[in-house]
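Step one of this worksheet: look at the structure below.
The complex appears here minus one protein chain, its other protein chains still in place.
Up next, chain A:
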């Protein structure tokens, strides 16, 4: 049984393996503030603990990000979702999917797990209201067969938060 949120996965390519090993080392030397990588021997799935930044709506709250890497990482974006319970945020759906352009159309191989984490924390920190996206229920219902957020055609309506 694979987890429902796992995309059908092929093993990492050689390039992906090399790159992730380097990212892992870089993370150990210089971890992004507010994040803790839960070390496992699984290079293809990272689980990362996020602490809400002090002075923001999410201060003292801890969430978990699950990052799955595709065969052709970093040419393809990783799949990044919040494990339940996902933070209440206007761009985060209750199933953990995150509406953030760099995870989809705007991904580039110049980005790293670390830079993605920083973007997600910044998205949390700039939120002024704790609520779900307006279309949460419909979206989540449509995803119930385990669809990856990478298969959603996202429409990034707003860059305020």
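Rule of thumb we're sticking to: contacts are C-beta pairs under 8 Å (C-beta built on N, C-alpha and C of every residue); 3 or more make two chains touch, one makes a residue touch a chain; residues count from 1.
The criterion applied here is as follows: contacts and distances are computed from a predicted model.
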| item | value |
| --- | --- |
| Undepicted complex member, UniProt protein name, chosen from "Proteasome subunit beta type-3", "DNA replication complex GINS protein PSF3", "Ubiquitin thioesterase" or "C2H2-type domain-containing protein" | "Ubiquitin thioesterase" |
| Option from A:28, A:42 or A:106 whose C-beta touches the chain left out | A:106 |
| Residues of chain A (touch criterion as defined above) contacting the omitted chain | 15, 18-19, 22-23, 26, 72, 74-76, 105-112, 135, 138-139, 142, 145, 147, 151-155 |
